[in-house]
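Only a single protein chain was left out; the remaining protein chains are all shown in position.
After this line comes subunit A, so read on.
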Amino acid sequence: MWRTSLRAGCRGCRGFGPKGIWGSHAVRRCSAPAPALPAGRITARQAVDVWKRHFEERGVTEPDNSSHYIIAHLLGAKTIESLEHGKLTEFLSREKTEQMWQLCTRRLSRMPVQYVIEEWDFRDLTLKMRPPVFIPRPETEELVELMLTDLEMEPGAKVGADGQRTCLEVGCGSGAISLSLLNSMPQLKSIAVDQSQDAVDLTRENALRLGLQDRLQVYCIDVLKDAETVVSLCSPVSALVSNPPYLFSEDMTSLEPEIFRFEDHAALDGGKDGLKVIKQILTVAPQILTNHGRVYLEVDPRHPPLIRQWVEANVEEMHYVETRHDINGRPRFCILQKKKSNKDHRLDQD
C-alpha cells in the first residue's frame, strides 16, 4: 500500500520543466517517504488534520487549502464549506482513505492541487485539468467579465451570414476563456488556437464535456511561426482575446515549484521583456479583425505603457483604448481596437 502511494507521488514529480533536465535535487525530495496509511478507521476531519500537518512539516504551500480541496473533492463537493453538515465527522471507507493518501502524496511533490484532483473551476464552469496544460488563474476570470460587458453593450459587427459573432483566442490552454465566453453568450462562435497539442486536446475535451463543441473550433498553431495560417483560418473575427505567455524570461527561475515543475514553460515565458507573443498577436490582429474589432489581453503589470508605446510606433491600424486593473489593483488588462481601414487584407485588392 505504501509503495503504491509513493509511486503515485513520483509520477507526479516528473516535472515538465526545461526539456530533458530533471534536477537530482527534486528527485531527492520526491523520495521522501509518504506517511503510512492508518491501520484503523479515521474520519474525514482526522485525515485532513493528518495531511495538513504533513504538508506543513514538508514545506508544502497552502497546507490547509490543499487538504481541504482534496477531501472535498473525494466527498463529492467543490469546497469544504459546501460539504454536507456532519460529513467531516463520518468515518472514511477504506477505499476513500486510500484515495486521500494517494492524492495527498501527489501534493507532497508540490503538484498543484488542480492537477492532483484533475479539475478546477473557472467562473461558472468546471474544467478538466491535466499537466502540463496551463492552469487558469483567477485574474483571467475578470478578463472574461470585461469582454462580456463590452460584447453585450455594443451592437457589434455582425460577422457571418447568420449574424453570429466570432471570437478568436490565442493560447487557449484548457479552454477556460473561450468556453466561458461561449457558455455566457449563446450567439457567439469561437476559434481557439494553441501551439501545444496537449492544450488543443484538453480544450476539445472540455468543450465536449460542456456541450459547447458545436460552436468552437480548435487548432494546433503557433502564432509566432505560422501567422499566415492563423489569418487564413480565423479571419474575420470581431474580437481577439489572449492570456499569452507574458512572464519575463529572467523571472522564470524564481517561480514556485508548483509552476516551474509542472506547467508548460512555453505557456509562461514571454521572452526577455515578456512581450514576444503579445507583439506578434498585435502585429497580426489587423489582418484578422473586422473594423472596430477589439483585442483583449492579459499582461504583466509592467506591460501596459510599453504596449501602448510600441503599438503607436509599430502598428498603425491598432488604437490603444485603455488599461484595466485586476482585483489586486494591478494593471492587468489591455484593450485595443482596430481603426477603420479601407484596405481589406483578406481580399487583397491591391
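By our rule, contacts are C-beta pairs under 8 Å (C-beta built on N, C-alpha and C of every residue); 3 or more make two chains touch, one makes a residue touch a chain; residues count from 1.
Everything below uses one rule, namely that contacts and distances are computed from a predicted model.
Engineer: For the chain not present in this complex, what protein name does its UniProt entry give, out of "Sphingomyelin phosphodiesterase 2", "Mitochondrial translation release factor in rescue", "Serine/threonine-protein phosphatase with EF-hands" or "MIP18 family-like domain-containing protein"?
Structural biologist: Per the UniProt record, the undisplayed chain of the complex is "Mitochondrial translation release factor in rescue".
Engineer: Looking at A:Glu98, A:Glu139, A:Glu205 or A:Asp222, which residue reaches the missing chain?
Structural biologist: Selected residue, touching the omitted chain: A:Glu139.
Engineer: Which residue from A:Ala34, A:Leu103, A:Leu247 or A:Ile288 sits in contact with the chain not drawn here?
Structural biologist: Only one listed residue reaches the unshown chain, and that is A:Leu247.
Engineer: Name, in rising order, the residues on subunit A that touch the hidden chain in the full complex.
Structural biologist: 61-62, 65-66, 69, 78-79, 81-82, 112-114, 120-124, 134-135, 137-139, 141-142, 145, 243, 245-247, 251, 255-256, 258-259, 263, 267-268, 298, 300-301, 326-328, 330, 332
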